[in-house]
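On to chain A.
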Amino acid sequence: MNIQFKDKRILLDKMEMQRTIERLSSEIIKDNPDIEVLCIMGIRKRGDILAKRLANILKKTTSWEIEVGVLDITLYRDDLTIYGPKPIIGSTYFPSSIDGKEVLLVDDVIYTGRTIRSALDEIMDYGRPLRIKLAVLVNRGGRELPILPDYTGISVELGEKEEIQVLLKETDKEDMVKVVEVKNGIR
Partner candidate 1 sequence: MDLKIKNVHLFDPLNKIDEVGTLLIDKGKVIKGSESSARQEIDGKGLYLFPGFVDVHSHFREPGAEDAETIETGSKAAVKGGYTSVCVMPNTGPPIDNEGLVRFIKEKSEEVGLCRVFPIGTVTKGRKGKELSEMAHLYEAGCVAFSDDGDCVMNSSVMRNALEYSKLFNVPIIDHPEDVFLSNKGQMHEGSVSTELGFKGIPDISESTVVARDILLSKFTQGRIHLAHVSTADSVKLIKDWETDKVTSEVTPHHLLLSDDEIKDFDPNKKMKPPLRTRYDVEVMQKAVKDGLIEVVATDHAPHPDYKKELEFAEAAFGVTGLETSFAVLYTELVKKGKLTLGILIKALSSSPCNIFNLPLGEVKEGATADFTIVDLKGVWEVTTDVFASKAKNSPFLGRKLKGIVRYCIVDGRTIFKNGDFIS
Partner candidate 2 sequence: MGLDRKDLLGIQDLSIDEIEEILTTAEHMEEILTRPIKKAPTLRGITVANLFFEPSTRTLNSFTLAEKRLSADSINLSAASSSVLKGETLLDTAKNIQAMEVDVMVVRHSMPGSPHFLAKRLKASVINAGDGCHEHPTQALLDIMTIKKNFPSFKDLKIAIIGDIKHSRVSRSLILGLKKMGAKITLCAPPTLLPLWLEPFGVEFEYSLEKTLPGKDILYILRIQKERQEESFLPSLREYIKNYSLTYEKLRKFASKEVLIMHPGPINRGIEIESRIADSEYSLVLNQVTSGVAVRMSILYLLTQRKLYGSKD
């Protein structure tokens, strides 16, 4: 069955998204991480794009070539049914060994926390990082696991049948975060 969405309201437009990402990066810098061992890992899909954008800003401000990697957590998920059809597996890419690294995990939306749980499991299979922190663009509440982001773009409470859609120009032609209403579907 095809799920249909109806636009309800815009949370971030192009400019606001840019500003939010910039704010996130300055918060990250403010925490004085050891930039030489910082590795930004974006969770596929869209978290990896946000990770690259964050890294670019950090590179400009610190003049340091920050490592960026991609995490595909499909094989670690426990909630595939909720997302309907089987997802396509992608590869995980770590720029170098993660032993002793400061890992900054990046995702677009945090909801139940299960994706982050999977991501943590996967990272642990690769090595022993010094610390893992989490940055998200949107925190929508509804957590099912005790996981909180260290850096949050915006927080939002959603009504019944409402969903968050994050659009990024790299994959969706435009930058935007909006709330949509699910017209029909499993949820």
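Assume contacts are C-beta pairs under 8 Å (C-beta built on N, C-alpha and C of every residue); 3 or more make two chains touch, one makes a residue touch a chain; residues count from 1.
Behind the choice of candidates: all candidates are chains of the complex that A comes from, given by their letters.
In this text the structure is predicted, and so the values were computed from the model without any measurement.
Novice: Considering only this complex, which of 1 or 2 touches chain A?
Specialist: 2
Novice: Across the complex, what residues on chain A touch candidate 2?
Specialist: 72, 75-76, 80-81, 85-86, 88-92, 121-122, 125-127
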